[in-house]
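Structure first, commentary second.
What you see is part of a larger complex, with each chain still in position.
So that you can tell them apart, the chains are marked A and B in the order they are listed, and the count of residues begins at 1 in each.
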């Protein structure tokens, strides 16, 4: 099994989620993240002093899947999250030893 | 021989000026309360936006306070409450430019309102300026809810200036300053229903339009302006696709609570005296407000299954709005009825924007326009002496509908002109990208909250 992790623009989450559902992905875990990269942050001003915010809000998605599905999931995310602008994010794929469903104790693909 | 006339006079003047202090104390307080209503609106609205827009929402209200505080003493008060009348629409902006004749004392005594002589409803003229100022501030601030989360702050500041000058001040003049929508000789009401000149040359209209504390001047006026501006300025990016839930409901409640508090200045202050009438207005106001919140909550419970806090807050505001024109002429029983009706109707009315597809973002039309209309018209039925349910015949009702209509047309037309003019010149909207990123950053270069700075992730 694989774990696909994606860092995407927050406003792309809705589209990515619905496209993944269409592809047959029925579960995922999301969390807030802050990105640092080529995309530069912004500068806020407080009483005349500038305050550089170089961490940009991102959403992190984690999806556990069967080996065979990793590529297509990666593909769907990449396509739906892309706006063509710097800062669109990354997707990476990691090998998993096992996955368990807490409720039932099922292991492996059955647990996804 | 003692000079009884003189005794009477001396004692009388001192005594009457005793009223001045009492009424003045209440009117100063009431003015302060009403001023607080604009921050209250700011939080009521601010809590309802998304977290990326609250600062801007607060700034639209703050901008109204800032600009109107400056233009009101310049020409605003003079245009609304001067002594000269131009075709029933406004008075001379230069008559009291910078309040020159009001802040000058004559033999150590400033003027009083209303009228020239001292009587138990008198209070200092300078205090009238500030009381009226606070009404102008909140009227324009209300509009901001309809165009939330998308407009340039600089355009808003100019809009505030123009709208108070060309819409609010004239409307106040028309209704309260002896203009077209008042009961004076040159008014619509006198034209239709007639009247006669009474003793000391005072005009007695047969039917007098009733707008106690600003159902027409403030709420219908701001409500229709809200509709017009949102239609011209257009929808927020994502309208109807995203639901845009309130980001901070405790702030919405804070706003509603402070509005309720401040509204006692608005309504009980509109008797212009710390007398029984003020208490009467306070009673109607709280009774209608409680009832309207119940009306809204019950409607919601039936329709959606829940009593929401946003509903309670909205119902409170709807009740306050609806009782505003009527607070001095409805009995407690009718006040409760009026509140229930207003609460239920406004609850249903906030859905209209989805049906008719205009982005009245925070429901200014559904609450202030509809609420103001409900109160203004129900006077025709409920008013103590002139309402139909009190054997008053239909005349009051007719005139109430009429002044509402004229106000809608006047405000609608002039607001359209102003909004269009700004649209075509400096423009209203920030870019769509800026809007998505957040109007707070776009307009003000700031973000509202930073709870994580200590975690190092704030920057």
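In this section, contacts are C-beta pairs under 8 Å (C-beta built on N, C-alpha and C of every residue); 3 or more make two chains touch, one makes a residue touch a chain.
Because the structure is predicted, anything quoted here is derived from the model rather than measured.
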Written as a formula using the shown labels, the complete complex reads A x3, B x3
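Note that only the chains that are shown with their structure count from here on.
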How big is the gap, in whole Å, between where the Cα atoms of chain A centre and where those of chain B centre?
48
Contact residues on chain A for chain B in the complex?
11, 34, 41-46, 51-55
Over in the complex, which chain B residues touch chain A? Could you list them?
436, 441, 445-447, 457-459
